[in-house]
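One protein chain omitted, others in place.
Showing chain A:
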Amino acid sequence: MIKINNLHKSFGDNQVLKGIDEQINHGEVVSVIGPSGSGKSTFLRCINLLEQPTQGDILIDGQSITAPDACIDKLRQKVGMVFQNFNLFPHKTVKQNITLAPVQLKLMTPKEADVEAEALLEQVGLKDKADAYPSSLSGGQKQRVAIARALAMKPELMLFDEPTSALDPEMVGDVLDVMKSLAHKGMTMVIVTHEMGFARDVSDRVIFMDGGVIVENSEPDALFSAPKEARTQAFLSKVLR
């Protein structure tokens, strides 16, 4: 489904990604772990072109997204993104947050979008918050709304950029539960996370990144119980205590 060839990204002189090759198949759940500054968020943001790669290519369903004639807005409709800081629209209600894009892009009528929004809110357990404004929600609730908002576009792929890092510990579980059920439904997901237990439970594959490259890439059990690379071992020994 996604094929990434020799992906490089620099910010000025700072080379963040130094050649990433990776393939993510339909229905696969891939977690990306690694120390901060390893380039994992940048890698994720390149997949929907929030960062423009400096070199290399990304193919989604065989179509290059970095080609000059690629239609970025169309591509992004297929790729949902969930941010660390939620980025809900504060001037719109929860329901309006969810219906904005499908209605604006004429994929649904306002009525259809309303019905869809209510179904999605039910799915993330926030049906009673439809008419609330984001400022009245807790972090965990905001993040679940953000997931519902992304799902309203019926994406084929969901990107999660440290979705639980800004949450109070007791809120993390709710968000992870929503993501888990999404994974069980067969959604293709790429998750940048510090939740090692979650990565181990839910992922089909775990990627360990460090210094702008993929250091190790294998099944979760293999990577967590018997990491091959010294750098992976050093990282895991620090985070899994």
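Remarks
The working rule: a residue touches a chain if its C-beta (ideal position, glycine included) is under 8 Å from a C-beta of that chain, and two chains touch if they have at least 3 such contacts; residues count from 1.
Everything that follows uses one rule, which is that contacts and distances are computed from a predicted model.
Only one of "Stage V sporulation protein AF", "Putative glutamine transport system permease protein GlnP", "Thiamine biosynthesis protein ThiS" or "RNA-binding protein KhpA" fits the UniProt record of the hidden chain, and that name is "Putative glutamine transport system permease protein GlnP". Per the touch definition above, the residue from A:M1, A:L100 or A:A130 contacting the chain not shown is A:L100. The residue touching the chain not shown here, chosen from A:S64, A:N87 or A:Q123, is A:N87. Interface note: of A:S31, A:N48 or A:Q143, the residue touching the hidden chain in the full complex is A:N48. With the whole complex as reference, residues 48, 50, 73-74, 76-77, 79-81, 83, 85, 87-91, 100-101, 104-105, 133, 135, 146, 149-150, 153 of chain A touch the missing chain.
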